[in-house]
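Before I ask anything, here is the structure I am working with.
The complex appears here without one of its protein chains, the remainder shown in place.
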Amino acid sequence: MNAYWPIVVPALVKIVVILGIVLTGVAYTTLAERKVSAWMQDRRGPNRVGPFGLLQPVADGMKFFFKEDITPREAYRPLYLLAPFLTLFPALITFAVIPFGTQISVGGQTYPLIIAPGMDVGVIFLLAVSSIGVYGILLAGWSSGNKYSLMGGLRSASQVISYELGIALAVMSVVLWTGSFDFRRIVEDQAGWGHFWFVGPQFLAFIVFTVAVFAETNRLPFDLPEGESELVAGYHTEYSGLRFAMFFMGEYANMITASAFVVLLFLGGWNLPFVNYAWFGPLWGGLLSAVVFFAKVAVLLFVFIWVRWTLPRFRYDQLMSLGWKRLFPLALLNLVLISTLLVLRGHP
Amino acid sequence: MKVTRPELSWWERTYFPAILKGMKLTFSHIFRKRVTLQYPEERWTLPPGYRGQPVLLTGLDGHEKCTSCKLCQFICPPEAIRIVAGETELAKEKFPAEFDIDMGLCIFCGYCQEVCPVEAIWLKDAYELADYDRTNLIFDKEKLLALGRKPPYLPGREKPLEEGR
Partner (left out) sequence: MMAAVVFFAVAFLAFLGALALVFHRHPMVAGLGMALSTLSIGVLYVLLRVPFLGLFQAIIYAGAVMVIVLYIVMALGQEETGPRVGSVQTGLTYVAAALLLLQFYWAIVRSGAGPFPEGSALPPVTAGGTNYAFGTIQAFGSLLVSHYSVPFEVASLLLVGAMVGAVILSRRSWS
C-alpha cells in the first residue's frame, strides 16, 4: 500500500482545503447576498453579529441546527429524506475537477492545484455532475406531496434541461478552439502573448454560457422554480432545518461552481495580463495564482448577486422561448462559425 | 384600455440595454446614504396622536377616573377589555373593581379613548410590549393606572389630560 500514500495524502489535503474554502465561500456568499441586496436598496444589511455582521453566517448555521426537521404527512418519506443529499453532493463533487491555480512546489515535489489532476475530461465531468444535480430538485418537488413543490420541481427540471443544451454547445465551441476537455489546457491557452481570454474570441459563446448558467443555477431573472408569488418557495417549500440548509448550500455551491466555470472557460482562469507566475517562485507563484482565481470567482459571484437584485423575473413561456428559440440557435450558430474559422485556420 | 407599445429596435429587443441600465442604477445605489434606522439605538420621533399602550388615568383626587360604564368594553373590537364594576363612597358611585386589558388582543384602534365619557382611558406612546408569556400580556387595573402616571408622553402633550380641562 506504500505506493498509494504519495498520491492519497496530497489529494486528501487538497480535498480538505478546497471543501473548507468552498463551504466558507458558500457561507459568505449568503452574507454577501444579504449585504449587497441591502446596499442596493439603501439599507445596511446584517450588522449585529460580529464586526460588520461578519459572523452572521455562523449564527444562520446555528439556527439551522436548532430548527425542527419537519416531514409532511403526505411526503414520500425515503425520497423526501434523500433529496437534499442529492442536491448538495453533486454541487460539492464538481470541485474535484476544478483547477484553482497553477501548481505548488514544496520539498522537491510539485503539486498541481486541483483535486483530480489526472482527469483530462474535466469539462464533461462538470457537465455530467451538474446534470445529475437535477435529481435532488426533481425528487424534492415530487416527494414533498405538495402541489407547489411539485410545480417548482417540474419547472426547475425542465428549465435546467433546456438550458443545459445552451451550456453544452457554448462549452463545445471553447473545447473546439483549444482542442481539449482539460480545464488546465483551456486556461493555459488563454495565457501569454498573442493569446486572449476567451471572452474576446468566443464572445457569443460567453454570452450564451453566462445567460444559461444563470438559468441553470435557478437564479434571478430565471428563478421560476421558486417564484415566491406563485409557488411559495418551489421544490423546497416543505423543507426545514438542516435539510433546508442543504438545499440552500447546494444552491450557493452551484453558484460558485458556475462562476468558476465561467472564469476557467472565458475569463482566463488564474491568468492576469502581463503577469507570469514563474516570477514569484514555485511556492508563492502557485499561491498567488489561486488567490487570483478565487478573486475572479468572487467578482463573478458579485455579478450574480448584482443581477439578482436588479432584474425582475421572467415569465415561464418567456424563459422557455429564450432558451430554445434564442440561446440554442445562437449557440449552434456560434459553433458553426467557430468550426468554420478553425477549418480555415487549418486546425488539426 | 388600449396600450401602445413602443417600437423596439433590434438591439433593444435583446434585453441588454435595459439590463445594463438597470444594473448601472442598482450599482449607483450602493454608494447612496443608508436609510436604515438602527432600532434599539435610534428611534422614531413619534407623531402627536400616536396610539400605543392604552392606560387608565388618575383624577386630581387621586382616584381612577373610570366610572365603570363599560362603554369601552362594548366598543372594543377584539374584546380585549374586561371590567368588573363595584360600588364606591365617592361622588361617582361606581368604580371598576377589576379592569383588565389583554394586550395580546388589543389592536390599538383607540375606540376606547374615543368613546370614554370621562376621559379615563387613553392611548399613550409606549409601543414595546412584547413578552415571552401571554399571561403577562393581561394588564390589570393597578398596572394600567401605574402606566398612566408614568412618562413618556407624547410631544406637545407632556401630561395626560387632567380632569375638568
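Order of writing sets the labels: A and B. Residues in every chain begin at 1.
Here, a residue touches a chain if its C-beta (ideal position, glycine included) is under 8 Å from a C-beta of that chain, and two chains touch if they have at least 3 such contacts.
The model shown is predicted, which means the values in this text are computed figures rather than measured ones.
Visitor: Identify the visible chains that the left-out chain touches across the whole complex.
Guide: A
Visitor: Check each of A:G153, A:G166, A:P201 or A:G269 against the chain that is not shown and name the one that touches it.
Guide: Counting the whole complex, the residue in contact with the absent chain is A:G153.
Visitor: Among A:V106, A:I161 or A:A295, which one touches the chain that has been omitted from the display?
Guide: A:I161
Visitor: For a quick check of understanding: of A:Y28, A:F64, A:Y111 or A:Y135, which residue touches the chain that isn't displayed?
Guide: Residue touching the chain left out of view: A:Y135.
Visitor: In the whole complex, not just what's shown, which of A:A75, A:M119 or A:L288 touches the removed chain?
Guide: Touches the omitted chain: A:M119.
Visitor: Touching the missing chain, which residues of chain A?
Guide: Interface residues of chain A facing the absent chain: 76, 78-79, 119-121, 124-125, 127-129, 131-132, 134-135, 138-139, 141-143, 150, 153-154, 157-158, 161, 164, 181.
In the analysis below, only the chains that are shown with their structure count from here on.
Visitor: Please tell me the distance, in whole Å, between the geometric centres of chain A and chain B computed from their C-alpha atoms.
Guide: Comparing mean C-alpha positions, chain B is 48 Å from chain A.
Visitor: For the complex, give me every residue of chain A touching chain B.
Guide: Within the complex, chain A contacts chain B at residues 36, 38-44, 306-307, 309-311.
Visitor: How about chain B: which of its residues touch chain A in the complex?
Guide: So the residues of chain B touching chain A come out as 19, 22-23, 25-27, 29-30, 32-36, 38.
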